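For this view, one protein chain was removed and the others were kept in their places.
Coming up: chain A.
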Amino acid sequence: MAYDYEKSIRPGKLPHIWCPGCGHGIVMKGLIRAMDTCGLEKNNTALVSGIGCASRLPGYMDFCTLHTAHGRAAAFATGVKMSKPEMTVICCGGDGDGTAIGGNHFIHACRRNIDMTYVLLNNHIYGMTGGQFSPCTPTDAKASTTPYGNPDPTFDISKLAIGAGATFVARTTAFHATQIDKLIAEGIKHKGMSVIEVVDDCPTTYGRRNKFRSVVDMMKVLKETAVPVAAAAKMSAEQLEGKILTGVLYKEDKPEYCEQYKKIIDRVQGA
């Protein structure tokens, strides 16, 4: 039998709204497989998102879902987790939503090391609003607001998450479909803030402006630029120029925020 994705999707929601070839669907499949691997119950799992193409993902999923203000997924998710620490909380969002408009909420959720999983779909652009450049748009790439090329340096989301204090950080691409569910499942099982960056493709607003002839070309670039962390350790800086490191980039055990908060409540109430 083929894998049953429909059991996790709200009835009548397919076909979804994403463009032909958009990698978000591949990530959604990976997320469903990861949630099945971890045995998450529908009533005990919250999927939280902000605004954007990637943030539509929870709307399709038959779990407890919360579609919030632009960039505020991490803030609302923190509220959900604090009030119901027994729930598994997963955030989904894009690069613009997570690192620009919601950059502040994102880094502070990382800093607190609250037990949630943030699946960040990095498609290098604001897709839904018409292709404006985001902090993850590569330098010199064209967007609707940078028609002559983007002068800005690029944000490295995984390094940002590690620097801010997230205790599990991993990266993969939409091409590496089997790695997506393994990393997300590992992130869900990890106690503390897990950030899984999935480098994705946006054929409509990014690919067309940047001379990618088709979705397949974008997928091939993802395939060719991804380098596993173990292989990268043996490569020189010149060889790694323009490559994306994939796999588990960082992992450590640190006190989790809800548990620390509970200790304070117990101490003060007990005194």
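Some observations on this one:
Going forward, a contact is a pair of C-beta atoms (placed from the backbone, for glycine too) under 8 Å apart; a residue touches a chain by one contact, two chains touch by 3 or more; residues count from 1.
Operating definition for what follows: contacts and distances are computed from a predicted model.
Protein name for the hidden chain, per its UniProt entry and selected from "Extracellular solute-binding protein", "Sugar ABC transporter permease", "hydrogenase (acceptor)" or "2-oxoglutarate ferredoxin oxidoreductase subunit delta": "2-oxoglutarate ferredoxin oxidoreductase subunit delta".
When the whole complex is considered, the residue among A:29, A:67, A:84 or A:111 that touches the unshown chain is A:29. Against the chain not shown here, chain A presents residues 1-3, 5-6, 9, 14-16, 18-26, 29, 175, 177-178, 203, 214-216, 219.
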